[in-house]
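Here the complex is missing one protein chain, while the rest keep their positions.
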Amino acid sequence: MSNIELKEKFYTVIFGTDTPAGKRFDIALIIAIILSVLTLMAESVSDLTDNYYIYIRTLEWILTILFTVEYILRIYCSPNPRHYITSFYGIIDLISILPTYVSLLVPGVNFLLVIRIMRFLRIFRVLKLVRYLTEANTLVRSMAHARRKISVFFLSVLVLATIFGALMYMVEGPENGFSSIPTSIYWTIVTITTVGYGDITPQTPLGQFIAASAMLMGYSILAVPTGIFTAELAHEISRERLNIICPNCSAVGHDHDAQYCKMCGSKLKP
Amino acid sequence: MSNIELKEKFYTVIFGTDTPAGKRFDIALIIAIILSVLTLMAESVSDLTDNYYIYIRTLEWILTILFTVEYILRIYCSPNPRHYITSFYGIIDLISILPTYVSLLVPGVNFLLVIRIMRFLRIFRVLKLVRYLTEANTLVRSMAHARRKISVFFLSVLVLATIFGALMYMVEGPENGFSSIPTSIYWTIVTITTVGYGDITPQTPLGQFIAASAMLMGYSILAVPTGIFTAELAHEISRERLNIICPNCSAVGHDHDAQYCKMCGSKLKP
Amino acid sequence: MSNIELKEKFYTVIFGTDTPAGKRFDIALIIAIILSVLTLMAESVSDLTDNYYIYIRTLEWILTILFTVEYILRIYCSPNPRHYITSFYGIIDLISILPTYVSLLVPGVNFLLVIRIMRFLRIFRVLKLVRYLTEANTLVRSMAHARRKISVFFLSVLVLATIFGALMYMVEGPENGFSSIPTSIYWTIVTITTVGYGDITPQTPLGQFIAASAMLMGYSILAVPTGIFTAELAHEISRERLNIICPNCSAVGHDHDAQYCKMCGSKLKP
Partner (left out) sequence: MSNIELKEKFYTVIFGTDTPAGKRFDIALIIAIILSVLTLMAESVSDLTDNYYIYIRTLEWILTILFTVEYILRIYCSPNPRHYITSFYGIIDLISILPTYVSLLVPGVNFLLVIRIMRFLRIFRVLKLVRYLTEANTLVRSMAHARRKISVFFLSVLVLATIFGALMYMVEGPENGFSSIPTSIYWTIVTITTVGYGDITPQTPLGQFIAASAMLMGYSILAVPTGIFTAELAHEISRERLNIICPNCSAVGHDHDAQYCKMCGSKLKP
């Protein structure tokens, strides 16, 4: 087998998803990614590291070496290696393996753990190739359309949170936990997003009144991103339906999973 | 009365809902199920078991024996007993009575309590047969259509929660309650779903900033399942309306409760 | 002035809203209701009752006597007194004044305070008559249409909460605050509605995992009532628009506040 044939064969298996070998590779990759994320989690649980540290580290090294081999193969068989290396997933792939090697030199750095867990993002590439492409696209397109409306919304929330935060800092003051304006803004965001930890709560009647107003406001504000997104998505769904055109009678508005034209009965996708 | 006639009579009462006897049986069954769930709840309240244990257990036994008789009758009168036994509700029916008998042999097993409470699921069969069929169908169909979109959404939430969790584990660390990555992921899910128990809260300014970002992100993410479901449901409702076709003039788009065609005035359902 | 003329005059002022006198009466009534609710609130604040008890009680008595006079006048001038007395607002009117008189005989009964605060409901009658009629009707009609879908939803939430509650009672147990199944159900409802007090929280890893699952489930379930209501309301709004028909060219689809037909320019409501 020539070098080019080998490259093509690898490319079909690693980047492709249509062949049985390509599918098996994708499933193996998903299992490896999940296993590796579970390993990273286990590494942070002191009960587990006390007894099983050596097993966890061994598994982490096996997986890292596998990912390294995969990374090298991807570069080798890619028709445009430079393009792959500088792409989003190329960088994620590198980030997935590098910190484990760095941890040999600089042991015990928590910071590397967070970088290593970024390898979980790789799962999107595998799944995206398989079948969620259309669905994710509809979601992303709806969000892109709503981008500017959502920016206006976030800016308003931020300005509102700042003014409410300053107000509560003045009314409640440091003695009731509102120790500074940034802390008060943190409290306001905790409140208007309806999270409500309860680590800081208003104690004075006036503070409780302002807090209740902020909640009811947050309650209504919650409707804004939901409304924006729903309206855009409904628009997107109806547009998707209009894109399916009958090749015989040109009727539109067929359901996403329709096989035959609802008007003339001819097959929609030959 | 012959055996076959008896079987048919029982079938009409137990499985049917149209006859007065069938309706009375359904109502009696609903009462028995609710009573039995209340009994199970009472069994877990120590104040009640201290004084009324014997009454609670007696009621539980009476109801279990009634359910056993019902189960045997269902097998007896079903036209296809094997099909009934292996069906979803057949298994639930068996699960509803078995643990009470097992508790005779292995007393005091909490685990059985949870299995026994699964009998609450039986209430759906009774209600489903009576009248909520159409409504539940619309809901289930909308959810089935949104299945893949919701899968994409859940996977994204999981990956996001893992990365945010690892980040908070690094920033806040075990000394502020973020004792491990799994615990941090638990905290992230508590936060982005806006539950916000407050059992673990960020203490450092950087941690509070990341937490506030996670909340605002969760706030926007909340819009996604709502938007998906609403758009699908609106589509489903408009489709339902289109399904009602006038037998005279073939006009569509009648309201769900319309009696006469709004175009030609002929009766819609003869 | 004859008795009948007097009755009619009172009726116009008390029940009517079109005359200046009727409007003034409505505004006075709104002020009296709000004042009286504030009085009831003040009565429960110990700081205020310590110093101003006599003023609070006096104001309460003045308002109760005014409401009593109003109630007697309403009976007197109503064309069908029996109908008024047995109507929803007739009962609320009676309930608004009775407990104050009863408190003379049986002093210090907290229970009466709650009944007296029901008088706040009277504000809906006044406002309803004035102008929010159409808006409230659209909301109520949308809710009535969604009634059966929402019943299915609530029943599912209840069954789910019971099963999750029993599961958590088994996993966490009384030593972690899940003292009985009813308490566990309370915790489950607090969790899946995303309220999250934090008075009871899971302590074991398995409990935290189940809790996180319940939250994500609650997150998706939150989409259901919103979706149902939005779809119904959107349907209702588009129907409202279709109800406005141009008397000249019969065009439909005019906006709610349109004055002239958008097709032929003739006035819509002559």
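We call the chains A, B and C, going by the order they appear; numbering starts again at 1 in every chain.
We adopt the following convention: contacts are C-beta pairs under 8 Å (C-beta built on N, C-alpha and C of every residue); 3 or more make two chains touch, one makes a residue touch a chain.
Everything numeric in this text was worked out from a predicted model, so none of it was measured.
K.L.:
Of the residues C:11, C:120 or C:209, which one touches the chain left out of the display?
P.N.:
C:120
K.L.:
Which positions on subunit A touch the chain that was left off?
P.N.:
148-149, 151-153, 155, 159, 162-163, 166-167, 169-170, 173-174, 179-182, 185, 191, 194-198, 201, 205, 208-209, 211-212, 215-216, 218-220, 222-224, 226-228, 230-232, 234-235
K.L.:
If you put the missing chain back, which residues of subunit C would it touch?
P.N.:
37, 40-41, 43-46, 110-111, 113-114, 117-118, 120-121, 123-124, 127, 132, 135-136, 138-139, 142, 150, 154, 157, 182-183, 185-186, 189-190, 193-199, 222, 225-226, 228-230, 232-234, 237-238
K.L.:
Which residue numbers on subunit B touch the omitted chain?
P.N.:
Against the left-out chain, subunit B lists 194-198, 226, 230.
One rule holds in what follows: only the chains that are shown with their structure count from here on.
K.L.:
Look at all chain centres (mean of CA atoms) and spot the one farthest from the centre of subunit C.
P.N.:
Checked the centroid distances; the maximum from subunit C is A.
K.L.:
Overlay subunit B and subunit C by their C-alpha atoms and let me know the rotation angle in degrees, rounded to the nearest 5.
P.N.:
90
K.L.:
Shared numbers divided by all numbers used: is that above or below half for subunit A and subunit B, i.e. same or different?
P.N.:
Different; most numbers are used by only one of subunit A and subunit B.
K.L.:
Indicate the whole-number Å distance between the mean C-alpha point of subunit A and the mean C-alpha point of subunit C.
P.N.:
Their C-alpha centroids are separated by 41 Å.
K.L.:
Which subunit B residues reach two or more other chains?
P.N.:
Correct list: 182, 185, 194-198, 222, 226, 228, 230, 232, 234.
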